[in-house]
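Only one protein chain is missing; all other protein chains are in place.
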Amino acid sequence: MIKIAQLSCGTEYSSVQSEIEKAAFSVGGKMVYPDVGADDVDDAVREFGFNPRSPQLKLMIARAVQLSKGVYDADAVFIATCFRCAEAALVRNELRRYIQEHTRLPVVTYSFTERMKSAQLLTRMEALVTIVTRKELLARERQTGLTAGLDSGSSTTKAVIMHNNKIIGKAWMPSYDVVESATTVLNQALEQAGYQLKDLEAIGTTGYGRFTLGKHFNAKLVQEELTVNSKGAVWLADRQRGEATILDIGGMDNKAITVRDGVPDNFTMGGVCAGASGRFLEMTANRLKIDVTQLGALAEKGDWRKAKMNSYCSIFGIQDLVTSLGEGKAFEDVAAAACHSVAEQVYEQQLQEIDIRKPIIQVGGTSLISGLVKEVGEVLGERPIVPADSQYIGAVGGALLSSGFLL
Amino acid sequence: MKKIFIDPPNSMILFDIVERLGHEPLSTMAALQERVDNLEIDMPPMNVTLDDVIKGLKYAGIEVPSGIRGRLAVWGPQIDAADAAIVMTEAPYSFGCVGCERSNEMVKYLLRRRGIPILWVEYPRDKEAAMRMLEETKEFLEGLE
Partner (left out) sequence: MSENKPRQRETRLIMISPASNVTPDQLARTVHAMGRELSVKETCYGCLLEGDPKTVVEVRDELRKLDPHGIYSKRRAYPAGDPRRCRAQHGTRPGYSQLEAEWKLLANLQHAMDAIDMGEKAPPEPKRNKLPVKEFKEICEVNL
């Protein structure tokens, strides 16, 4: 059992504690609470330097200090507080930073409402457990043999065939039936590579449909997209050593992962709202009557400052867009404003929860929208690296890691 | 015998003193036991259920964090049922259910708004202060009869 230390406030009074425990249990983890004596609390708060009013937050701090001093032994850390609590949000983020500075434990933070269910935590918990239990596998830098990676995402399904550290076949299509979409792209990629399914030595699956696909294709590796994508990203960008931040603005949710030597140590995953996702750009393209693949180039020519887009919701965002178009604003400015709005929201809602490490590697289907990459660069002060085949990170990660199971 | 709301509502000391003096303390423990023992629920909850947190909307709006609403759903009905209250101030401890300072402030406010007799006692730091606290509590509870 992997011991996941829980530093939290409000879980037991938001009816989410059992959901947290259920999620941990289902991936082979167990929530534990670092023991703290009543006397340790004041000392810990003094040492940490932030003195919150709420005693439970003080206790969280004391538990973190126990972990940093190695008094209490755990494998990973889960920090969670109530959504909309300002005091707790400050403590949550500073504790995350403190744990990262003082330990090598992987951390994930979460702010919950009473509606949170274990399924929402599953991928995060699974990633924590993977980082602990598959350290050696995650350290793998070269793909060997003939393997395939399948990434079953919410919007698109991707397949990649790799042979001795080279991509020799790849294909993607919009997702519909999980198995059918995957079979189609896998066959296309195999055809391109000049091989047949029976030739493959191993398959790795990731993404929402990973369990179904893992079973169907008898995959050697079935793993969540946080760790798999980060491996794919550092392989594609040739940044296996040192630090980096991987940013994946997805169709349904966004991921930001910090890595050290290719292994993730902190990540955020979320997207409370479609206004901060690829979906919004699709809606924008539809409204502009262009294909989403043309949106990037159009946006690069425009200036977001010239069109008003100050809403945080995809519905109201589209209304802003309609208003701008009605006022006769240029299409390229409107496209740029949409990209800027997504970049800004990703920064405000998600990138606050991690410490960004340069370089930033932007991946996923939305990284092909150059206007979005430009705006992310403007918001973050440095244009992200977009490696070739950046939409195939999950599939590449799957092919790379599954080769670790070959004898 | 009167129903006395104690604050902190999980305090052993206040619970014990109120019982010693012949009254019924209304405590978090009792409120939670009802939920813990509820066999109609497939998976007994950790302290409160989703329904509780939603019932907490009676005391605080949706923009208030869930942990506060869940706590108020436990204490609110007790405050409504109390004949009087004893509140300990300046306590150097309070974790767990009383770990949220905003919830604690709200409890004190709800008590004041109900207009029931409230005794404010300071956390006793020595024997003499503890004697004063005991005497005040005894006098307060006797006065309720």
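In this document, chain identifiers A and B correspond to the written order of the chains, with residue numbering beginning at 1 in each.
Everything below uses one rule, namely that contacts are C-beta pairs under 8 Å (C-beta built on N, C-alpha and C of every residue); 3 or more make two chains touch, one makes a residue touch a chain.
Since the structure is predicted, the reported quantities are computational estimates derived from the model, not experimental observations.
*Asks:* Decide which residue listed in B:I116, B:A130 or B:L144 touches the omitted chain of the complex.
*Replies:* B:A130
*Asks:* Out of B:D37, B:E90 or B:E145, which residue would touch the omitted chain in the full complex?
*Replies:* Touching the chain that is not displayed is residue B:D37.
*Asks:* Extract the touching residues of subunit B with respect to the undisplayed chain.
*Replies:* Touching the chain left out of view, subunit B contributes residues 3, 8, 10-13, 15-16, 19, 24, 26-37, 44, 46-47, 77-78, 81, 92-99, 123-135.
*Asks:* Which positions on subunit A touch the chain that was left off?
*Replies:* 30-38, 41, 56, 59, 72
To be clear about the criterion, only the chains that are shown with their structure count from here on.
*Asks:* Give, as an integer number of Å, the spacing between the C-alpha centres of subunit B and subunit A.
*Replies:* Averaging C-alpha atoms per chain gives centres 42 Å apart.
*Asks:* Spell out the residues on subunit B that touch subunit A in their complex, using ranges where they run on.
*Replies:* Residues in contact with subunit A: 43, 45-50, 52-54, 63-71, 74, 93-102.
*Asks:* Tell me, which parts of subunit A touch subunit B in their complex?
*Replies:* Against subunit B, subunit A makes touches at 9-18, 38, 52-57, 59, 82-85, 87-88, 112-115.
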